[in-house]
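Removed: one protein chain of the complex. Kept in place: all other protein chains.
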Amino acid sequence: MPAFLITNNWYDFRDLGNLSGKLLDLLDDALPFGVVYVIAALLGFVASFVIFVLPSQLFVGVYGERKLIGRIQSRYGPNRVGPFGLLQPIADAIKLMQKEALTPTSADRALMYLAPIVFVAPCVLLFAVIPFGPNMVFADIPVAIVYFLAVSSIPVLTTFMAGWSHNNKYSLFGAMRVVAMTISYELPLVLGMLGVVLFTATLGLQSTVLWQKEMDIWLVFLQPLAFAIFFLGASAELNRTPTDIAEAESEIVAGYLTEYSGMKWGLFYGMDIGYAIAAAAFGVTVFLGGWTFFGLEKWVPPWLIFIGKTYLFYFLFIWTRGTLPRLRIDQLMTFAWKFMLPIALLNLVIVATERMFWVEEKADDSIVYAFALINIIAAAAAIYGWSRALGYRPENTPQKARLVSEAGGFVPVDAHGEGSK
Amino acid sequence: MSGIIKSEPFTLNIGPQHPSTHGVFRIKVKVDGERIVDAEMVMGYLHRAMEKLAEERTYTQNIPFTDRTDYLASMSNNLGYVLAVEKLAGIGVPDRGNAIRVIMAELQRIASHCMAVGAFTNDTGAWQTPVMWCFRERERVLDLFEMTSGARLTCNYMRIGGVAFDLPREFEPATRKLLADLPGFIDEIEGLLVGNEIFLARTRGVGMLSAETATNFSLSGPMLRGSGIAWDIRKADPYCGYEKYDFQIPIGYQGDAFDRFIVRLEEMRQSVKIVQQALDALPGGPHSTHVPLALRPPAGEAYARVEGPRGELGYYVVSDEGPSPYRFHIRPPSFINLSALKEMTVGGTVADAIVVLGSIDIVVGEIDR
Amino acid sequence: MTRQWTGPEVAAVAERLVPGAVDRSTPAACYLKAEKLVETMAALHAAGETDFVHLTNLCGVDFWDHFEVVYHVQSFVNNAIACIKVDVLDRDRPAVPSVCSVWRGAWMQECETYDLFGIRFEGHPNLHRILLWDGYPGWPLRKDFLSMPGGLQPGLDEFSGTKRREPPPVSVAE
Partner (left out) sequence: MDGFGVTFAFWVLTGVTLVAALGVLLSRNLLHAVLFLILTFVGMAGYFVLLSADFLGMAQVLIYVGAIAVLVLFAVLLTPRAGRDNGETRMFLPALLLCGTLLAVILFVITDTNWAVSEEPATVSAAGLGEALLSRWVLPFELASVLLTVALVGSIMLVRSREEEAEDPR
């Protein structure tokens, strides 16, 4: 079906990268040297951030999340402002802008003002390397995965700045937790990514997508352990609910956000969603085949596939948030160091062996299916075995209270933990 | 980490305005990193001198006050107080009145435990989902209260010698419908939380109290039962004809926050059973005996207690033959359950302290009175 | 049904365990002597026949000329409850030994009684005003609270004993 293949013609709407590339080419001829870079940067910003991220933040991150969590909690969610409450995020934004931005007297004013601003910048930068389509990637740099990990580690510093600057003990607690958690979770996250990189032998995001397209398999099947580690590590670094200890509202009020109000808080809130969308986009690109969908991308615009996948991935974040309680900080640390790190190392060993076998034996490419099977089994075995080794015994947990029919004194639990009378 | 790296403890104020203190309640904790080395409670922000006020009002006028101590269990509070006055004045209650009282007290226990379970899971960090589910069911109980007494929260329904009004005609079908739905709801909450690894990690082994300690600290209710002591005043010292109903006392295993949680869940099941039986065997006849409004009980004293949702809810009333109580003392379960807070929190982390506080299920209106 | 111990019953056991501990007894309650209170309570707590392991309720009552401190103690195993009282005759400096050494949980109820009646519990680890603030004038649950020096005067919306912070002086521009 060559007629349906995406061409590089500028009028092929299925890939908007063609159009913008053509436009930039024209401009490059017409304008003096260098100006085109500035225009390209602006265009990229508008294309990725203003057209994609901002509406996603508002309508998926704010409205969709509130609505979905509302349904999870058996209530309606926003339904007053606009049709189906769709204008709620805009109303929220207007409200936030009108609110007075309070500054505590003893706060470090410079840091406090700087933190939300610095928090926004990496979020914009992250979307520069995400491929939305075959030609729809703003900066297809060869080290995009490292770039993504590097840039996504900057907001942690910002949260620290925010927490420190308030001179508030709750904020300091939050900041301390963020710092401690980042140190712990960066490590398994990078190790997990290493497994992926070993398979694809590339650090670029676009090339990772193309590799998956070529092999006709998604990396989530080849690297289930890395995917799990990525998901958990990302939700930890994003402060999403099972791991939102940095702003745990039932413990330390709002952590590093305690003293923020108005749009300063709004920037943090909005960008938190932005980072979550970026993480979802990254996860989709690396593990779920990016803009490909087993051939469907020939008919449907790839960027639509990509956005759909990203939102589905984001739904996972919403889902966990609506369902799970929060872990304690020491449990999170223990989980990262004692569980995720060994598992990530094990994953690395497995992948390295497979890769070596693949290269040395010059095996056929279809061997990846065998690898996928092996890795899925290995993942299940590793998770189960290691958790048993760490003392995970669900069968010993009581499910129901004991029942006695007569009042009296202490009823001892017998040796099997199932006391009865 | 603590112990190897030297650090200076610093004081953290949890409250008075804090999302998890369930009201205006404050714990001054001294923390070393995240670990609590000392905890001190500061309370009284909601003190309204109920016991003093009660000395100026007649016995009947005091019933609404008892609504406002533990505002999440007003029916139980009413019941404890009227039982004390009836004991003091030697007033009998007709069978129907007693049965209605049992129904109301047990419905109130369900509503209150819904709140307790929901707020507790909120304290563990579950992002509002269980609490909203619990509120959904609690609303239905409150609808029944509204149907019967006209009020949802502060019902003021019990009277000395019976209850204020007879049950309306639509009460029974509505209650039966609720009773049919409640076990499913309890299973749902149990399915959401009891097998949840994160929830278990947060609550198992947190705020441990041995049976010995729990007794010595005068604890009562689910706190005591969570520690493995089979003590329920409905069984031990039946009032309002509780001896007629078939139910069991749920008790925990090791006395941690999780045990209190499963004890509460099981108590809701038992309450459903009791209401079912009471409704099936609802006797006819009057719902109340006639008691003069200006009641003057003979001089003496009476201590009556009921098994409230939070524990032993006692009322100590002294009469000097006057129209108002000479002394009116409430034994507030959540106040006394707090006495072991320091034992439970010291050594844990700040997050644990919040979970412990949630597992005590405090109501600040009752603590401060 | 819970067995309600009458005053004389408790008195008999208490007298046997700690001779000279009982002051008097009424049908409702057994009155112990303050100086032997802790010893007797500990004995009642430990003895098998009483086994009063649970201090259910502790409160004070003001009878104009004296106070009473009321203890309701109960046993889970024997399913029994008893009322024990102590007279506090000195109205100016009321004091009772603290039973915290027997029931550690008594500390909050003793604090509350101290807060509202002004009865000092000697030997209490941390006796302080638990509901009201430090320096609150008077003891609210005493019957003479309204006429106490420094107490709340009817008709006044301020406590005469505490000086509120003065409002800042307003300077009037010339």
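In order of appearance the chains are A, B and C, and numbering begins at 1 in each one.
As a convention for this text, contacts are C-beta pairs under 8 Å (C-beta built on N, C-alpha and C of every residue); 3 or more make two chains touch, one makes a residue touch a chain.
Small disclaimer: the values here were computed from a predicted structure and weren't measured.
Novice: Touch as defined at the start, partner being the missing chain; which of A:Val137, A:Met161 or A:Val196 qualifies?
Specialist: Counting the whole complex, the residue in contact with the absent chain is A:Met161.
Novice: Which residue, A:Val62, A:Met176 or A:Ala336, contacts the hidden chain when the whole complex is considered?
Specialist: A:Met176
Novice: May I ask which residue of A:Ala101, A:Ile141 or A:Ala378 touches the chain that does not appear here?
Specialist: A:Ile141
Novice: From the list A:Glu65, A:Glu186, A:Glu251 or A:Glu297, which touches the chain that is not on show?
Specialist: A:Glu186
Novice: From the list A:Leu86, A:Leu149, A:Leu210 or A:Met263, which touches the chain that is not on show?
Specialist: Touching the chain that is not displayed is residue A:Leu149.
Novice: Residue by residue, what part of chain A touches the chain that was omitted?
Specialist: Missing-chain contacts on chain A: residues 33-34, 37, 108, 111, 141-143, 146-147, 149-151, 153-154, 156-157, 160-161, 164, 172, 175-176, 179-180, 182-183, 186, 190, 203.
Please note the rule applied: only the chains that are shown with their structure count from here on.
Novice: Most contacts: which chain pair?
Specialist: Greatest count of contact pairs is found between chains A-B.
Novice: Average the CA atoms of each chain to get its centre, and name the chain whose centre is farthest from that of chain B.
Specialist: Looking at centroid distances, A is the chain farthest away.
Novice: What's the distance between the Cα centroids of chain A and chain B, rounded to whole Å?
Specialist: 42
Novice: Could you grab the centroid distance between chain B and chain C? Build each centroid from C-alpha atoms only and quote it in angstrom.
Specialist: Each chain reduced to its C-alpha mean, chain B and chain C end up 24 Å apart.
Novice: For chain C, what residues touch not just one other chain but two or more?
Specialist: If we look for residues of chain C contacting two or more partner chains, we find 76, 79.
Novice: Considering chain B alone, which of its residues make contact with at least two other chains?
Specialist: Only 229-231, 236 qualify.
Novice: What residues of chain B sit close enough to touch chain A in their complex?
Specialist: Checking each residue of chain B against chain A gives 10, 12-13, 18-20, 34, 121-129, 132-133, 136, 190, 192-202, 204, 211, 225, 227-232, 235-236, 248-254, 259, 262-263, 265-266, 349-352, 354.
Novice: List the residues on chain A that touch chain B in their complex, please.
Specialist: 69, 72-75, 169-170, 173, 241-242, 244-245, 248-253, 321-331, 394, 397-413, 417, 419, 421
Novice: Would you tell me which residues of chain A are touching chain C in their complex?
Specialist: The contact residues of chain A facing chain C are 407-410.
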